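Report on the following structure.
Removed: one protein chain of the complex. Kept in place: all other protein chains.
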Amino acid sequence: MISHYTESKNHTPTPGQARSSWVWFHRFGSSSYFYRFATLWGPRAGWCALVLMVIGIYMGLFVAPPDYQMGNSYRIIFIHVPSAWMSLSTYLLMAASAAIGLIWKMKVSFCVSRACAPIGAAFTFCALITGSLWGKPTWGTYWIWDARLTSELVLLFLYMGYMALDKAISDRNTASQATAVLSLVGLVNIPIIHYSVEWWNTLHQGSTVFRMDGPSIDARMLVPLLITTVAMNLYFISVLLNRVRCELLDLERRTQWVREVVNG
Amino acid sequence: MLTAIITRDLKCVSHNLSSAIQPIGFFILITSLFPLAITPDTETLKIIAPGVIWISALLATLLALDTLFKEDFIDGTMDQMFIVAESLYVIALARIISHWLFSGLPLIVMSLIIAVMLHVPAHAIDALMVSLLLGTPTLSMVGSIGAALTVGLRYSGVLLTLITLPLYIPVLIFGASCISADLAGLPWTGQAYLMGAMLVLSITLAPFATAAALRINMS
Partner (left out) sequence: MHANQALLSVEDLTCERSDAPLFSNLSFSLGKSQSLRILGPNGSGKTTLIRTLAGIHKPASGHIRWHPGQENSDNFANKPKIAYVGHKTSLRAELTALENLEFYVRINGCLSGLSPNECLEKLNVAHCSKLPCMRLSAGQRQRVALSRLALDQYDLWLLDEPATALDDQGIDLLLDLARCHLNVGGMVIYCSHQSIHSGLQHYAELDLLNFKDEHLPC
């Protein structure tokens, strides 16, 4: 009695069914449309990321002047700062798409949310590692309980909890909804954690922390930083789209369009 | 419904007293390990006491969280309650209240003894009490979300710890600092207000998240 299983539920609605401004939203809700979109744009974003990253790193290493205080060791910021930014914005995207999934019951959006977690965790890990490597020449130690590093560490814990829950629940539907709730709970908690850690840090201020975010940063330093940030974003998009493609193929393996894709 | 569930939990606890006092025993045991591991020196103990009490309270709460919804879930009582109530909010709230009554409240009482053992001076007892009174319900509220998310898993103890402890960090920071501030003779009302704010926030949001998580795991 196993019936053929069409994806009529979340397929592109006929025009006129939805207000025109929302058509794009419904289109992205359609798995096959999203798959085609991801197949097209994923690799392009990847190549752009590679080119920009090479340019950004080159400028960061050879064009930007050395810092008057830290010499050349500061150059790690061209990786460190973008990954720290990405670690947080990935979490925001993860929680936002989880919310969309819970509200509109969109499977694609759950896939995006789940695909975000390992990438976000990787960015967080990268930010922590580069931060601690940078800490050695700057502070003389690999780790200090600085507010930002501590917040970043807690963020890594949140990602780890998300991924552990995702792996532990065997039923896919249950897993994506449960992790969606967890990511929203984490979203509410992130500002609270951040400010409590910051407050805790000012209370226990042991060593003077070098503050990077001064108002004046040399344009020759700023430009490569911006370039690597854009490259990181494009890299994120590329990896995300690829992961979502895999998720979609697995999720919709019984549907007609996946058969067509797999059989060429 | 609310009182029915709490009354039933009271009966369960009275039938099975030994398992109910396990988290309390755990709390006392953990706190008494710190002087053994670090130093019995009075001055050092005074410095670490707030942190020790709060970390032990955190872990003891976690220990009792694992069975928060699991027993009802496994024996099918959750299904029956859901059919009658048609909403899981009340069920979640009732279980959270029971959890606090049977783990948070005894823990606060026991912390008086622990405070004496860790040489916390008498003038800091009020800060200790206030911080625990405001903090442990928050722990029960926030922890219930993790317990509800992992309710369908057979072995969820470590996972529950992994997803819940990061969410506990603000309570830990302010709770411990509340006591430390009082020990140092500084005003501690600011921390207490912030803990009150976190309690209100968690009462407002956590039962909804818990109910949603239970619903997800039931269907």
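The first chain written gets the first letter, and so on, giving A and B; residue counts start at 1 in each chain.
The rule is simple: contacts are C-beta pairs under 8 Å (C-beta built on N, C-alpha and C of every residue); 3 or more make two chains touch, one makes a residue touch a chain.
What you see is a predicted model, and the numbers here were worked out from it, not measured in a lab.
The chain not shown here is touched by just one of B:Ile21, B:Leu59 or B:Ala85, and that residue is B:Ala85.
Checked against the hidden chain, the listed residues B:Gln22, B:Thr44 or B:Thr77 yield one contact partner: B:Thr77.
On the side of chain A, touch with the chain left out of the figure occurs at residues 1-3, 5, 9, 170-173, 251, 254.
Mapped onto chain B, contacts with the missing chain fall at residues 1, 3-5, 7-8, 11-12, 15-16, 71, 74-77, 79-86, 218-219.
Definition applied: only the chains that are shown with their structure count from here on.
Put simply, the C-alpha centre of chain A and that of chain B have 32 angstrom between them. Here chain A touches chain B in the complex through residues 102, 154, 157-158, 160-162, 164-165, 168-169, 174, 177-178, 181-182, 184-186, 188-189, 192-193, 196-197, 199-200, 203, going by the rule given at the top. For chain B in complex with chain A, the touching residues are 145, 149-150, 152-153, 156, 159, 162-163, 165-167, 169-170, 173-174, 177, 198, 201, 205, 209, 212-213, 216-217.
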